[in-house]
Structures are given as structure tokens and as C-alpha cells.
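Note that one protein chain is taken out, while the other chains of the complex remain in position.
== chain A ==
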């Protein structure tokens, strides 16, 4: 059967080459394969820290209020509340409030899941990844009451800090952040 198609294929190929060579040079750069090119996410910035590296981001001596959300792309309740954090970051950017999204995605998912997620959702908040296996050390160091479930959120300024092992609505989040303003 295949045999009969060979002349056909050759003809197609010839036509393709001919038409391609007749067109202007720009179109020759177009991929011939009828397949969507895999997107490249290597340009999505992502800082990866162990806990020692993350620590300085969890305290401040400035007048800013920091809202730090621990999340992961696989965590459904995290993804659900993420837009509220983004919205809060936008609404309070001129009030000295800064957002930090700390991803707990597995390192092998950074390229395949995390970076595409950041790009597709056009996240405006700063995203960093925490890659530190010794969770038995850093979970209680972030907050003694944290059982280790995510989502979890830390809000702090230079005077006080509050930890929340819970999900937020926008209103709930705004109420908490307002306590840190003034």
C-alpha cells in the first residue's frame, strides 16, 4: 500500500520546496512541522532558596508590610486563593505592602509546572521557590504552630508578625493586612 503513496509524497515535497523557494525569505523561517512548538519558559525568573536563603525575606527593618504565602501549583485551595493575594498586592502596592509567593513545588516541576503557571497567570507578585528537605527544622522556625499544611500565610512588619494556617477570602485577607497598616 505504502508504495503507491511514495510518488504522492515526493510530489508533495517537491511542491513544498518549490513554493517555499518562490516565497520571500521571511516565510522560509516558519516551521514546516504541523505541530505546536513547545513553549519556552526559561525566561520566567525564579529564585530558588533553601531555608537559610529564605530567612532574610521573612523579616524586615523597613516600614513595609510583607504578606508571604506558602503555596504550590498542585495545591487546589492555594490556587483558589492566589488571585486574592494578587489583587491585594495590586490594591495596596502604594501603601507599602509587598507580596511574596513562596512555592513548595517539587524542584523537578519548576520548568514543567511552576514557571508555566507563573507565565500563564501573569503573576505580578514576586515568586520564589523553597527547596529544602529538612521541613522538620524550617516549619517550626517559620511558626511554632504550623503543622505543615498548605496553604499557609505569614504577615509581618518590623514590629509584629502573624501566621495563618488557613485559606483566605479577599475580605479576610484585607482585614488582616489592615491590622498591620498605620
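We take it that a contact is a pair of C-beta atoms (placed from the backbone, for glycine too) under 8 Å apart; a residue touches a chain by one contact, two chains touch by 3 or more; residues count from 1.
Quick note on the criterion: contacts and distances are computed from a predicted model.
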Record-based protein name (UniProt) of the chain missing from this complex, from "Transcriptional regulator", "Cytochrome P450", "Thioredoxin family protein" or "Sugar ABC transporter permease": "Thioredoxin family protein"
Contacting the left-out chain in the complete assembly, out of A:42, A:122, A:147 or A:182: A:147
Touch list for chain A against the chain that is not drawn: 72, 74-77, 104, 106-107, 133-136, 139-140, 146-151, 165
